[in-house]
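What you see is the complex with one protein chain gone and the rest in place.
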Amino acid sequence: MHKKVIFRGVALPAALLLPQLVITGIFFFWPAGQAVWSSFLREDAFGLSRQFVWFENFTDVLTDPNYLTVAWNTAVFSASVAVLAMGAALFLAVQADKAIRAATAFKTLLIWPYAVAPAVAAVLWLFLFHPQIGIFGRALNSAGILWDYKINGGQAMTLVIIAAAWKQVSYNFIFFLAGLQSIPKNVLEAAAIDGARPTRRFWTIIFPLISPTTFFLLVVNLVYAFFDTFGIIHALTQGGPGNATTTLIYRVYVDGVQNLNFGSSAAQSVILMALVIAMTAVQFRFIERKVHY
Amino acid sequence: MMRRTILAGAVALGLSTPAAAQQQPIEIQFWHGLTQPLGGMLEQIAADFNASQSQYRVVATFRGSYPETMVAAIAAFRANQAPHIVQMFEVGTGTMMAAGRAVKPVHELLAETGVQIPFDDYLPAVRGYYSLRDGRMMSMPFNSSTAVVFYNKDAFRRAGLDPEAFPRTWQALEQAARRLRAAGVECPMTTAWPTWTQVEQFSAIHNIPLATQGNGFGGLNAELRINNPLMVRHLQNLVDWQREGLFRYGGRDGQGDALFPNATCAIIFGSSGLRARIQREAQFPWGVAMLPYYEGTAGAPINSIIGGASFWAMNRGPNATRSAAENLGIAQFFAWVSRPEVVRKWHVDTGFLPVRVSVFRALEAEGFYRQNPGADIPIAQLMRGGGQMTENSMGIRLGGFVEIRTIIQEEMERAFQGHQNAETALNSAAQRGNVVLRNFERQNRQ
Partner (left out) sequence: MHTTQALAAATRRRQWRGRALAYAALSLGVLVFAFPIWMTLVGSTHDVGSIGRGDVPLWFGPHGVENYATAWTTGGAGTRNTFVVPASSMLLNSALMAALIAVGKIAISLLSAYAVVFFAFPCRMLAFWLIFITLMLPVEVRIIPTFEVMVNMGLTNTMAGLTVPLMASATATLLFRQFFLTIPDEYVEAAKMDGAGPLRFFRDVALPLSVTNIAALFVILFIYGWNQYLWPLLMVNDRALETIVVGLTKMIGTGDSQNEWNTIMATAMMALLPPVLVVVLMQRWFIKGLTETEK
């Protein structure tokens, strides 16, 4: 945890740490504290009058059936994005792991979507699925399927999931590939000699060996779907139609910034904070326990 | 902030000695939410004002769409940096009216500065929306529109309907839509701004209350009444017509606008301001008509209500008011935008309504509306009922109305998707909306 040979002094390390601590203090701890404090208040938009209301904001939020719908949407959305992005990435990684030529070329061609901003990815998919100008949108409509994600909640959710997963596949691909390539070859060869077919080899040997990677990616993908996808939702559907594509973080934004309901928004933020802390704690706990043969 | 204090101090100093009044003009910060090209035209009006005198300089900046401008202004106020003037859309009126010392009411402004503005000449619907019950003006009306119907005359001809006679009642319109569909029009009817046209305007012209307390004019303890029988009947009709293919929900806010100029839908209920875009893009003859009403409703049809925005004068912060000089500048700018030439040019160039009756009459006499048929329909509709508004048609003054509109839209969308019927949707919307109203009431008891 620390080095054996160190330098002396207190003033210098304090000075070195100061920038990060100051910024962390002002822009992290203070707002986090403010969020907690705000969640106990009810005030008007202009800040001219405020009232301390204990846990009323929390009870209002948690008993609001719409909030529960939004929580469900978030769960469905996150699970779908994680499964889709990880499944596709694992499949591609397995293919890329095989001894083929041009593997590096394929690798390059598959990782660059990581660099695309979620909001920009949303715009690209909007061009494809727009009911009037998108190639797929028009095709679907001509085929008789009434495709308009501005009106149909299920279609909106599908589109948002596709855009979110598309972007995340490259990230998962890189880690899965690294994980696959770190499996000792002799283990696989031994299994092959024993007569195990490729599919069986995959499920009984490879998959368990990359389980730390899988678990790690699961948490990362969930966090990505929870938070980083704000841009996708805002650009594509603004949470609609109805609240079909509203996620928990999008609701924090809408309640705070559009509806000017700061107390409720702060309460929702605090709830999200608790959720993230739990997820990160789980991640760190379980990452320690690696599966080894 | 330091600069501001120094500037304000210098201004105060400069004004105390008349000889030194020929200093730098006092800056009036003006935030607006008009996108191009309208924003450019508004900024030109400010530039004209600046050129007409040397004491004040109005600095007009675009701060995002109306909701974004509203949030920006409120945030700025909390940081003691509010702009002098902010353009606030009509939906935010309730919030602004309840803002207490955050805003400087226009009547107070004019009384203190002695500037005169002839509000008697303003359209009653416009004046009524932005004033207190006793008639004192709170904000400065500028760009007002109302909801009308645009329809495709070619489609009407093909369906064997008279292109010069748009149906006046919903019953007749339903029949016309059936004939349009039979003639091969895939989308007979659609709407933009669904809550504004199908709920708010609907309630006004039928003389039924949207909420108690005169739609909120009488107090913060108003309750929504949108789940009344006529409204339920209308929404259920829309849902049924959507299933039958007579009506198509076009999306929230202005998203439905796109469906008319490209001839996808034959009839659209939209803002009178859509006219400019239709003129540019439609490749077919089109007409304008008043919103239809349900035959047999007592008291219908009367005037519709306005949409658009007005200018609000804001104090700088929770504990900071404007100087007398600044207030004078704001008042003078308001007087500038009320000038007949400015009102006339704005109406002619943009398609927003002429907010002054005298300007309307002058244009009428000049034959402007003969050359631009249908441009007078919105105004005629606003004055329907003889200019005497009832408490159901003066406008809407409910706090948190941005959120309430979203709620109503959400419930409507669920009904259109088939998840619930109109009655459930409106009950649900009323219940959720009332929660918002009660919260607003609690937060704004001062």
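Just a few scattered comments:
Every chain is named by a letter (A and B) in the order it is written, and numbering of its residues begins at 1.
We adopt the following convention: contacts are C-beta pairs under 8 Å (C-beta built on N, C-alpha and C of every residue); 3 or more make two chains touch, one makes a residue touch a chain.
Because the structure is a prediction, the values reported are computed rather than measured.
The chain omitted from view is touched by exactly one of B:Gln24, B:Gln44, B:Ser65 or B:Thr321, namely B:Ser65. Think of the hidden chain as still there; on chain A it touches residues 2-10, 12-14, 16-17, 19-21, 23-24, 26-35, 38, 88, 91-92, 95-96, 98-100, 106, 108-128, 132-135, 138, 166, 169-171, 174-175, 178, 198, 216, 220, 223, 227, 230-231, 234-235, 249, 252-253, 256-257, 262, 265-266, 269, 272-273, 276-277, 280-281. What chain B contributes to its contact with the hidden chain is residues 1, 35-37, 40, 61-65, 68-69, 72, 75-76, 78-79, 81, 192, 251-258, 261-262, 277, 280-281.
In this section, only the chains that are shown with their structure count from here on.
Across the interface of their complex, chain B is touched by residues 42-49, 51, 66, 132, 150-153, 238, 240-243, 254, 257-261 of chain A. By the touch rule above, chain B contacts chain A in their complex via residues 67, 71, 74, 77-78, 95, 98-102, 249, 251-252, 255, 258, 262, 318, 400, 402-403, 406, 409-411, 413-414, 416-417, 419, 432, 436, 439-440, 442-446.
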